[in-house]
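For this depiction, one protein chain was excluded, whereas all remaining protein chains were kept in their positions.
== chain A ==
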Amino acid sequence: RDSQQAETERLSRWEKWRRTSSKSLKKALSEVKGLSSYLVLWRRDIRSIEGKFGTGIQSYFSFLRFLVLLNFIIFILMFSFVILPTIISTFGLFNSTIAYIPPKNIDDICTIYKPSGNKGLVYFYTYLKDLLSGTGFLEVTSLFYGYYSIDAVWISIMRYNLPLAYLLATFAYLALSFLWIIKRSVEGFKHNLVHDADPFQSYCNKVFAGWDFCITDPNAARLKHRSLQYELQTDLQEEKLKQKIAERRMEEKLRIYSLRIFINIIVIAILSGCFYSIYRVTVFSQENSNDIGNANSQVNLLVQYLPSMVITLANFIAPLIFAFLIKFEEYTPAFEIKLTLLRCVFVRLANIGVLLFSLWSQISDCGSDKCKPCGYNYKLYPCWESDVGQEMYKLMIFDFIVILAVALFADFPRKLLVTHCSCKLVQWFGHKEFEISDNVLEIIYGQTICFIGTFFSPLLPAIATIKYFIIFYVKKIVLIHTRKPAARPIRASSSNFFFLVVLLIGLLLAFVPLGFSIARIPSSKACGPFRNFNTSWEVIPDTILQFPTGLQQFLFGISSEAFAVPFFVILCIIMFYVIALARAHKRVVEQLREQLVLESRDKMFLIRKITEAQK
């Protein structure tokens, strides 16, 4: 401080003024930053979790916070472009009117759609059943696609094209999620690249950066000590195991490889079993729940929820089986974990895909001329998008119920048992560890459902936001009261990247069914904004045809092959260039490292010479 003061004496007045103004500006900026950090959601909660349980678990909670924000923004998007105009026009605010364009060239049979909204005297139980399964009174609300049967909204003199807005809002939220996830994962990717480029850094990283200086609680510190010790010991053992593997003989290798192939076949068999059962159950549930005969019985509710239950059961059992099987495959522990995680991710996401596939096979079931006039099975599914929306809604609600139920009925009693009952069996069972990867896969599964379902049910992101909001507090309470941190801590840097990569896979997987239903399957003629078009995608070519000719030709030119193929080729060239640049940089780094070694050897040589000369 003294030296700084001495310096300022020497400067001219102009410089002094500049210095003081820049200092006060910096102070003001940091104050603003401090204030704005108060606005960050849950800042204090996540900090306290970080202090007590370390950065691995904290990354799970900040991922949860990211999902809440993402869902909220998606909801705002859909709300302002789709729901708000509909509400404005339905209630006639701001001098708005609705324009219904009568359908042309469409058979009248296709437009019959009588959703069974509740009329007359209904039991309270029916309301509950409708709330849980999205039928009845919920089906006619703005929750589902069928409500938005408006073709255009006139606000004073402006014409607002609702179908176009609906489709573009869908594309917008998909693109927004995609870009946001990629932006967040770029940082993690850079770290991962550096980390992968030097796989021999792991010991130094653990020893020099191993202690998390944020820990303030002595209990947490003790656990961190133990986990560090465990981690170092496991790594050393893994190294010895790798040496042993390298020295394996031929017969052993053959035995192990054949065992691995056998186990992989078992895994594939289990997966196909899951998929087939989901398919059959979905078909059964769809056939039976459309039967009006037992519309009010409890069995009907069970039948409606059958696909969700089977999927949740499969998601629960499959990881257990995988964890059991992988022990026989004798991989290194790190690879074991990665492979199990990969298999679990695949099971969860593919289950959703199979459910959707079975739904579509039902909708496009054109066996005996069932879909002649309209292109889809109009008798069973006059408004098929609402049906798909209902399935997604049911999945989401059931997922939420399961998470709450597991927290309430499995974790708290377990803790009570372990702390109060001291018999050997219960103690061996022990406290449940907070398995980060399982929990993350759970919420990514929920988020993929949200991505797919928002097109069919525009209010779904709002439900997802509320669901994740509640889950944050539930998990936090469960964590603080019952569990001990995992003995094998996952590092914060690699886990953030892993979560985002799996979320990205979920999003890309969501593109497939959405693209298929927008572009391939004929849209329902009885409900929804796309009644007058063959498929939902047709809105866009229709709108383009209304543009001035010059613009039309330009847009058609871009989408034609003459443009797309050279564009693709140029992209490939750029990608190869960047990869070659990266490889060249890597080689330069290697060369510099070798030079460093040589330099130090030169130094030692010179020092030896000097000491010799001095003698």
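In the analysis below, a residue touches a chain if its C-beta (ideal position, glycine included) is under 8 Å from a C-beta of that chain, and two chains touch if they have at least 3 such contacts; residues count from 1.
Assume contacts and distances are computed from a predicted model.
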Seminar exercise, completed: Omitted chain per UniProt, picking from "CIB1 protein", "Coatomer subunit gamma", "Pyruvate dehydrogenase E1 component subunit beta" or "Sorting nexin", is "CIB1 protein"
Exercise. Considering the whole complex, which of A:T216, A:T419 or A:Q591 touches the chain not shown?
Worked result: A:T216
For this session: Among A:K338, A:H481 or A:R593, choose the residue that contacts the chain missing from this document, as touch is defined above.
Result: A:R593
Problem set entry | Option touching the unshown chain, where A:T20, A:S80, A:T141 or A:Q229 are the choices | A:Q229
Exercise. If the missing chain were put back, which residues of chain A would it touch?
Worked result: 1, 47, 55, 191-192, 194-195, 198, 200-201, 203-205, 207-218, 220-222, 225-226, 228-229, 232-233, 236, 239, 491-494, 593, 596-597, 599-601, 603-604
